[in-house]
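Sharing a structure below in structure tokens format, with a few things to ask.
Only one protein chain is missing; all other protein chains are in place.
Here is chain A:
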Amino acid sequence: MGLLSDPEYGSVKWVRLLNRIHGPLCLLCYAGALVWFLMLGNKEFNNETYFSENALLPGLVTNEFNAEQSSRQFYNEFLQELEDKYYDTDEMPVPWLVAKMSQLHLEVYTHNFTLNYPLGQGQIYKGTNVYGILRAPRTSSLEALVVTAPYRSISSHQKGTAAGIALMLAFAQFARPQKYWAKDIIFLVTEHEQLGMQAWLEAYHGLQSDAETFYTSLGSFWKPDTPAFDFGRVGDVFNWGGGHQKCLDPGKLKGRSGSIQAAINLEFHAPKIKYIEVKVEGLNGQLPNLDLVNLVHKLCVKSGIHHSYKNSYSWMRTRNKMDEWTNGIWTMLGMVSAQIAGVPNGNHGLFHRFGIEAVTLEGRDANDPAGIPPKVNALTTANFYRLGVALESILRSLNNLLERFHQSYFFYLLAATNRFISIGQYMPSLCLLCVAILVRALSMWVNIQQDGDEEPEKSVKRKTSDACVPGEHESEERSEEKVKTIPKGRKIEESNMSIVNIGANYLLVHLLGYVVMNSPMVFSKIGATYYNQPSEVSVFYGLIVASVFLIFLTPLMPRLLRTGRMTHEELSLVNILLLIELATVCLSVGMHNFPLGLVIAVLYTPLALVVGVETTGGGKRRVITIFLKRVLCLLLHPLCIVTVGMVTYSRVLFPEENLLSMAGRGRDAAMQAIMFSIVDSLIYGNWLYNVATAVILPIWIIFWQILCIRIDDTV
């Protein structure tokens, strides 16, 4: 029971030690966290990937894919069709797709969806998906696999997906007569990229957003015309905040299959590609089961297709340990940067939200816009046959699944196509950052207790004329209890008030964050009606105005709320609470989306470590340090981070531009980024924007308050 018994005797030493070393200790934790993260790229610290799910039996079948002829034919016909009829429109060749799928004897359906654009002047977008279901001969449509390809028009600035669609159709033709399918296969072509995918998934799973209220939960007990006073109507008055309406109307599906086990998204613009990039990052940074990712990589190898993940290329196997390490780090950083925004980097990402494992296979040429990998020109190009074989082996492997993917890892980082880092290995780096924050909080907590000592110590001495000299051994704890047990009446009143004040300030700040979260609609409306600006401009400047307003207003808030002067202790308590909240947020966010949590922690831990309660007085140096701290704090304002990040990013992309145009480009990019995050949050349920405004912003505001209030210690 060592932990639970009295550490009082040791506590003095312990407290002094903590006071002396908490600064270096926190720094050490911070540096340790970063080093730990970088070490993970090293081969010694990560693991070779392996299959946990034995049922997959990857690559054990003899490949029979023989439809390369027809894939070429589909490819040419499809391109011809686009050239002829859809050259200058964005529409999808629905009739052609339906006709082709019907000819293959699939069950073909179309699916219409509507988007009421949430910001702006109520634009409405419509779209159509086409899908065909291959019913499994061996079971009764209880489970399904999905093969999907997004449709991109010729005028689109992105690479087309014609070869992907052609391959899909050819594969359907090949798979149709086979006897071994135990799961239905759904072949899906979606319009408008992720929008179509999201709509189809919502429709497939029959999502509805109407939550049950208390009165509807009463069921037959509740009769709307019940006599006496109607509390329900009072409830409507309370209900002003809940007017949430859905902007994406997914419509209805006419045909369905069973529960979807896995999905493969194909993005091939041409059959002659150099290598396949396997994309895994999904909505809110969610990842597919590692088994599926391994499966895809392994079967690519088996079918003789080169494959890559971020900075790791299957054909580049160096023996130089240093190179391997740096490659690993770059791959991890690539994954981190892809996951932070929480935006899926392919249609597969939307499946994850529904508990479906999915990956995207993107075909890349030697001169792909994503970057030119080394030695790419020496690679043999793939063709429809190899791609078809790969797809066949993947689907036949998935066909063997006996239960959903549940083994292996869902939380991991990839350091190469065949190296991974599990949650137990990467979590310590985030935990170390949180420990740094908490140690800081602990040292403040101990200081509050001690600060309280000194003053009453004197009064105690004065009161007790006895020779009750506190000896060396007397613990701080005990003297502190004297403080607490003999405060004057006035002091009690004050401490009581302070809790109310702290609580009120806390609540108010978080409420402000909530208001900011819901403000873009208002900004967009104001911008449209009074200034005739597009919504991204009005939202961006609206948020800037709101931030400036908050920067000037919030430091005054604690003063407005109270009558007496702010005490050192009170502000320290706010600071401690804030640090605990920050650590909690980092951990919780890190559980969902590790890169985002890590980045928040890496950015805000330095601020958390330098911010402390400032007292008035002190020389010039003091003033300068406070000024520097405030500048650091301002730099870490969420909006500022986005803007600075975007400016830097555009600098990296276009290094030849001069400063002014770079800033302009960065501003435009920031506008777009903010707008996208808001729209994503409204349509897809990406919570980056919500976290940034409703959680990070309030935390930032309280940091700012603490930095701006200087306590008068002399009174």
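In this text, a contact is a pair of C-beta atoms (placed from the backbone, for glycine too) under 8 Å apart; a residue touches a chain by one contact, two chains touch by 3 or more; residues count from 1.
Going forward, contacts and distances are computed from a predicted model.
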> Just by its UniProt name, which of "Translation initiation factor eIF2B subunit alpha", "GID complex catalytic subunit 2", "Protein CSN12 homolog" or "Phosphatidylinositol glycan anchor biosynthesis class U protein" is the chain not shown in this complex?
Replying inline: "Phosphatidylinositol glycan anchor biosynthesis class U protein"
> So which of A:Leu79, A:Cys247 or A:Leu442 would be touching the chain we can't see?
Replying inline: A:Leu442
> Which of these, A:Lys279, A:His297, A:Lys310 or A:Arg353, touches the one chain of the complex that we don't see?
Replying inline: A:Arg353
>> Going by the contact rule already stated, which one of A:Gln286, A:Thr360 or A:Gln705 would touch the omitted chain in the full complex?
In response: A:Gln286
> Hey, which of A:Glu143, A:Glu581, A:Glu614 or A:Asp680 is the one touching the hidden chain?
Replying inline: A:Glu581
> For chain A, which residues touch the unseen chain?
Replying inline: 1, 4-9, 11, 211-215, 217-222, 226, 228-232, 235, 238-239, 241-242, 244, 286-287, 352-353, 355, 404, 406, 410-411, 438, 441-442, 445, 460, 463-464, 466, 468, 471, 473-474, 477-478, 480-482, 484-486, 489, 492, 496, 503, 580-581, 583-585, 587-588, 591-592
